[in-house]
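With one protein chain withheld, the remaining protein chains of the complex are depicted in position.
By written order: A, B and C. Residues from 1 in each chain.
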Amino acid sequence: MKTLHSHLEDHFEELELVIGWEIGFEPLRATPAFVRRREDLARLVWNPLCAPNLSVYLPQILKSAEKTEKKVAVCLKGCDTRSLTALIQEGFVDRERLHVIGLPCPGTVDPQALAQARKNRAPVTQVSFQDNLLILHSYEGTEEIPLDSVLARRCRRCRQPNPLLADVVLGDPVPARCDAPSFAHVEAVDSLPLEERRAYWERELDRCLRCYACRNACPLCVCRDRCLAESRTPKWTTQRDSVRDKFLFHMIHALHLAGRCTECGECERVCPVGIPVALFKEKMAQIALDLWDYQAGVDPAATPPLQTFDPSETGI
Amino acid sequence: MEKAVFLPDTELHEALAALSADAQVWVPAGDASKPDLVRFQRYRPGLSVRLDARSLVSAKEVLFPRSEALLRFVKEKDLSVPAGHRLHVDDTRTVPPAVVFGCRPCDARGFLTFDRVFLQGPYRDPYYAERREKTTFVSLVCRDADGACFCSAVGSGPADPQGSDAQLIALPDGYVLRAITQRGAALVEKIGRGPTAEQIQAARDMLDQAGREMVGEGSLTAMDAAFRARFQDAAFWHGHIDKCLSCGLCTFVCPTCYCFTITDEARGLSGERIRSWDACMFPHFTLEASGHNPRPSKVERYRNRVGHKFSYFVSKYGQVACCGCGRCIRHCPVSVDIRAVVRDLPVQEEVHA
Amino acid sequence: MDEKNDKQLRIVGFLCNWCSYGGADTAGVCRFKQPPLLRIIRIPCTGRMDPLFVVKALAQGADGVLVSGCHPKDCHYAVGNFYARRRLELVKRFLPFVGLDPRRFHYTWVSASEGQRWQQVVSEFSAVIQELGPNPGFGQDAVTENAPQAVSSQGGAGDTERCISPRSL
């Protein structure tokens, strides 16, 4: 990781804060890091474990930070730059105050898949990466696991591994896993009969704890502390532990992301009970693509389709 | 071992079915579509019981449901009274006996925090108390702590009997089930078979070994003063909490987080006043009607969470409100590590930035 | 007849104040015969339609949802229905994904003078709903949601002023 460190070392005087990733409480956990001192730059890492989409912090960080000449540096993977683009489109982030470090991304690891792929049970003491291989060390020995076999669902349908918008791109471009938008997972659900689809979602959503991690991890859930899901006036959901209330919360989330969701998949990654909540938003993205040929977070100058209209449209 | 039986692996389902005859039996079980997603579920034949796996959510919902009706009300139309209706309020409830089978010692111990608040405070919570009295906890001596576990650091350990009525000790082909309390003894009588001397010896050895094991470094039980000294150190809290997403995951999976909200949910002429889980990490938790919020951002909210568990609760009840299960760390979307926060409280040098 | 069949089907209609609401009125004044399934909620413009209204109504078991506003280019607020039709089409296409029957949701445009057309819209949609039968909604009904819905909760969030006390202030 020489290039990320050396780049930040070179530019540190121009920066008030660097948002990147560091190793968390165990080697397989990369966690967001907020670096304000030069000596802490060494903590930063960049590898396929760096799953969190750091653009989620930007609106609030920029709002609370004092306006100075210095910029906020943020490390963004290809898909993360789409989220940033959408935030810029909607005016939540001032591009001028950011120093965007774009990182071509080979895909991120799904911790569950990794746990299943491992043959050893002992805790991982060290992890390294080489040629799309994860090399895990534990006292039981060394294991090599191909990255492709443990990719997160979002990464298996990735078509934007390379940053779309950045002040500097560190690393060589990565070939995309999909050339065109892929909605295979959505289509799998769509292929079920209507009744079974409802039963499927009732079963999945029954597990929901309403912890709102999916909402809070979403870079485009910009209402933050003013979320409709918790409002009592108007009251959209009750406090009952019922599937219907959980469903309504997820509908609030999904419909508010219609035509805005950049498909970063954070909602699904953070879900503690493994509900494929990103499918709701992928379906929205599919509809937006069909109806208006629109992809969120690709063009900073575009207007999201539900925030505009076209009188000449026909067929709707 | 006072009262102990041997429960072969092959008879586990039989035993659970037997217990289900007169109680709700809650076991850690894999989800049908996601076998590695282990939660406490009501036992039913065919359930994929997973005593070997750590459950995602603690067993707290058995005594403290995610949502429960405190009372029900019905409005009966009656034009003879000025209001035009009479109001009937009803708080009757039936609480079935329950067994939590195969939770970890940390889960069972978590209820000691609840007991302090709900049973031994100025007001006794009848809903909790009734469930508590009718529930038997059978914990499994824990042999697979992971990197997030830290039960020894809060004064517990992988073989901690506190809060458990009976203990399961895993042997290669089954479990030794040992009674700890009267209630546990009553349960042990219903299942299993007489253990052999070797099985008893093996269980004893395992118990000794687990009892000596230290899970988690150092001690986090005496941080009251350090927390108060750190209270207004904004840089400290920002350093640790800037990455927090302010979701409620940590509190919802926690075996000791007991905060709740009360809301009325009504439709038409009837409704319920329900109590449901709430989280101090949510902005609405302390938001006053005037718009004032004494804990306006995630920094104050997380600080309160740390303070509640490691300072306020200690000064009020003499124990930490944390059982070291590590769920909040293991499942946090951004791996906020409460151990690290608490451990750093008394550290004077600036290790945080 | 058993109770299930006896349960009357319900369509929730969201009608723009400036056109379809008048259209429905026109149809009524002209005494055009209409099926009795519809319950009307007047909205200031279809631009007020939050797609969540549709989802929530159907999730809670409304048998049909009908949205009707001014013809495109005739919006009282110039462009409200242009925004609306994008949202409504999106939600229409989204419903089946979560297992809600898209045939239970219909949106259309009826002006204040089109009483005849209104009759036709209501009749056709009612026929569809009658054909589909009761909507199971999403998730099981919570206990109290089966309760009769005669009056709003006491001083409740219905927010309509209520004062049935004879000695009011």
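Rule of thumb we're sticking to: contacts are C-beta pairs under 8 Å (C-beta built on N, C-alpha and C of every residue); 3 or more make two chains touch, one makes a residue touch a chain.
The rule is simple: contacts and distances are computed from a predicted model.
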| item | value |
| --- | --- |
| Among "ABC transporter ATP-binding protein", "NAD(P)H-flavin reductase", "Dihydroxyacetone kinase-like protein" or "phosphoenolpyruvate--glycerone phosphotransferase", the UniProt name of the subunit that does not appear here | "NAD(P)H-flavin reductase" |
| Residue of B:L12, B:V117 or B:I241 in touch with the missing chain, whole complex considered | B:V117 |
| Contact with the hidden chain (one of B:F73, B:F137, B:F252 or B:Y302) | B:F73 |
| For subunit B, residues in touch with the removed chain | 70-71, 73, 75, 81-83, 86-87, 89, 91, 117-118, 121-127, 228, 231-232, 258-264, 266, 271, 273, 275, 278, 280, 285-290, 292, 294-295, 300, 304, 307-308, 311-313, 315-316 |
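Keep in mind that, in the parts below, only the chains that are shown with their structure count from here on.
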| item | value |
| --- | --- |
| Whole-Å gap separating subunit B and subunit C, where each centre is the average of the chain's CA atoms | 44 |
| Distance from the mean Cα position of subunit B to that of subunit A, given in whole angstrom | 30 |
| Contacts with 2+ other chains: residues of subunit A | 232, 238, 240 |
| Contacts with 2+ other chains: residues of subunit C | 142 |
| Touch list for subunit A against partner subunit C, complex | 186, 189-190, 194-202, 205, 232-236, 238, 240, 242-248, 251-252, 254-255, 258-259, 279-280, 283-284, 287-288, 290-292, 305-306, 309-311, 313, 316 |
| Complex contact set, residues of subunit A against subunit B | 24-26, 29, 31-37, 40, 52, 56-57, 112, 115-116, 123, 203-204, 207, 209-213, 215-217, 224-225, 230, 232, 238-241, 266, 269-270, 272-274 |
| Subunit C to subunit A touching residues, read off their complex | 50-52, 55-56, 59-60, 72-73, 79, 82-83, 85-91, 93-94, 96-101, 136-142, 157 |
